[in-house]
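Below you'll find the structure I mean.
Note that one protein chain is taken out, while the other chains of the complex remain in position.
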Amino acid sequence: MTPQTPMVDKPLLKIEDVEIAFSSPDEADIVAVRQVDLTLTAGKTLCLVGESGCGKSVTARAVLRLLDQNASISRGRILFTPPGEETVDIGALKSDSLSMRAIRGNKISMIFQEPMSSLSPVHTIGDQIDEMIMLHEDLKPKEARERTVSLLDQVGIPGPRERADTYPFQLSGGLRQRAMIAMALACTPNLLIADEPTTALDVTTQAQILDLLKKLQDDYGMAMLFITHDLGVVAEIADEVAVMYLGDVVEQGDVFEVFRAPRHPYTQALMRSIPTMARKADRQRLSPIKGTVPSAKDRPQGCAFTSRCPHAFEPCPTVRPERTQVGEGHVARCHLLTQDTTRAEELA
Amino acid sequence: MAVDSLDTPVKLAPARPVRESQVALMWRRFKRHRLALVSLWIVAAFYLVALLAEFLAPADPGAYSARYTYAPPQGLHFFARNEDGSWHFGPFVNGYKTEIDPVALRRTFVIDETVRHPVAFFVESEPYRLAGIIPMSVKLFGVTEPRTPLYVLGADRLGRDLLSRLIHGTRISLSIGLAGVTLSLFFGIVIGGFAGYYGGWFDSAVMRVVEFIRSMPTIPLWLGLAAAMPRDWSALQTYFAITIILSLIGWTELARVVRGRFLSLRTEDFVTAAQLDGASTWRIVTRHMVPNFTSHIIAAATLAVPGMILAETALSFLGLGLQAPIVSWGTLLQDAQNIRTLATAPWLLAPGLCVIVVILCFNFFGDGLRDAADPHGR
């Protein structure tokens, strides 16, 4: 809808070197996310992939400053540049400040994993969407409701006018998630963060929701930060992909690049764990990644993947690998890529 | 979807070298609650006082002396500074002198600090039977000179020693709490057990009755029942009647707990397994189910005691519970009903303090037990 400004010198959202730590009264701080760099541009989708607990949700919530009280962004910047406006460092804002609240829902909005528990069970769908619209735009309740109805229609909810007066528990999971999406889009945000929006849905509904998101993205021209652990979903929706492991972004790049030629051992292992369609005789055993994810407390100083990496060598446990350019807009953090050329060959 | 709190029975860890009984396990968990543990000791101390009432009380609770109406508390002193600056050691109480209140023109007692009556421990006394059984003739403490007043906590209208009455009242009030709960527990286990084990119409009938009783305001009901007691009943008869009246309503909560445990256990696999093995109903209930919920029952019963004590106190306070010759916290508080009396003799509120402390401790103790019995619950 909104024509893209040709000056693409500044990306919409630039997460630079962000570290997020959780404090607790009787234990040492836990660094859930360390050194994350991500870049989002308008109209594009970045998928954040990783196992549960790797810090992808925490990263996404940090963008909206929705982290719990005991979490803090201890380093780095989150630079947000809405089209035609000044850049703000979200990381430096107070989480309940006026300027942060003006961004939430209005410029950046979010869809959550559980459409049931993420909507208030005692308010109607319409109420909850109206509230968002009236909060950010100077509209009368009637006008807001008109917008709500057209939004519900747009996300493919049949009978939107009547459905606006229903409660979440009266809708199916798919419809609920559509309502959630309608709410997120209510103020035509520049960036939509989707935190595993399809995980709680069954497979056919999943596909419909993904199609809907893709279509809406085309219509609205917004950027999307899509969080998932499902590589199938990544292949479906992503333009770019960032792979996270235990608080680190280990590899990032164009989705085709990364899928075709993963350069980090973890990404490679992930790719190998996707089942492929084959006749029974040709089927191969999946090779799961050996070992289990250590807790953030036991993470080595260097590369987080050291304990499970088949190629680990001397510098891995102690030295943090640098971001290394391995292709057009394709970076990875692995010592193999910088230090040991022979092994790098072998990896490639 | 809200995650249901898991309410599974405690399973013993197989690796534990010594197999602990339910009670031992519960005790281990209970000890972790500091407040509950302290409360347990306080409650235990109160019960010890109740048990040893005759030995601890310096005077007979009924012994009166018109000379010392509303005598203020003497306290118990262990050392004092003499006029010449030297120190006096050894327990004593001060004597009284009378003053005429210039405003009310009344005779009032004032502590006379110049007079010291020595107090000794383990003094000879009139022979009595401890707890009605053991013959003894020694009291914990008393005055050595004859005919000296000893009112550590003050005296009431008839010049009776409040401390002695409080100690004897403790016996009645605490025992009525226990007796009431025991009786309630009996009804609760039988009725709740049958309802929970057999289910069906009997269960729903019982539950309706329980709901009905719980929806009624209790004090008016208790009052109504207590008022129906014939006035000429003996002390013992009233005591038991009050116990029965209290448990008429008290059984409902315990029946609910028992039934709930039975219902949840009935569908457990190990019960089904026992049934498949051909165990008799009696065996299943006593060997498999009861051991699994004794801890819950103990906790629920403990939490029911303060309610009983409170109910007895309230009834007696209103004059419809225990009657005059019997001394309980409630009957003692009856003397404190008049505000003007209270203003001259505020120590009459001491039984109220006991009520509050015991109730508070029983609540903490019971909460601790409940947490220990059900580590998965909240």
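Each chain gets a letter, A and B, in the order it is written, and its residues are counted from 1.
Basically, a contact is a pair of C-beta atoms (placed from the backbone, for glycine too) under 8 Å apart; a residue touches a chain by one contact, two chains touch by 3 or more.
Methods note: contacts and distances are computed from a predicted model.
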Missing subunit (named according to UniProt) among the choices "Xanthine dehydrogenase family protein molybdopterin-binding subunit", "PDR/VanB family oxidoreductase", "ABC transporter permease" or "Y-family DNA polymerase": "ABC transporter permease"
Omitted-chain contact residue, chosen from B:V93, B:L333 or B:L369: B:L333
Chain not shown: contacting residue from B:A66, B:M216 or B:L276: B:M216
Sole contact to the chain not displayed, among A:S23, A:Q170, A:Q301 or A:T318: A:Q170
Where the missing chain touches subunit A, by residue: 61, 64, 66, 96, 101-106, 109-110, 112-114, 117-123, 131-132, 135-136, 167, 169-170, 180, 183
Touch residues of subunit B, complete complex, unshown partner: 212, 214-221, 223-228, 230, 306, 310, 313-314, 317-320, 333, 336-337, 339-340, 342-343, 346, 349, 352, 355-356, 359-360, 363-364, 378
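Throughout what follows, only the chains that are shown with their structure count from here on.
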Distance from subunit B to subunit A - Cα centre to Cα centre, in angstrom: 61
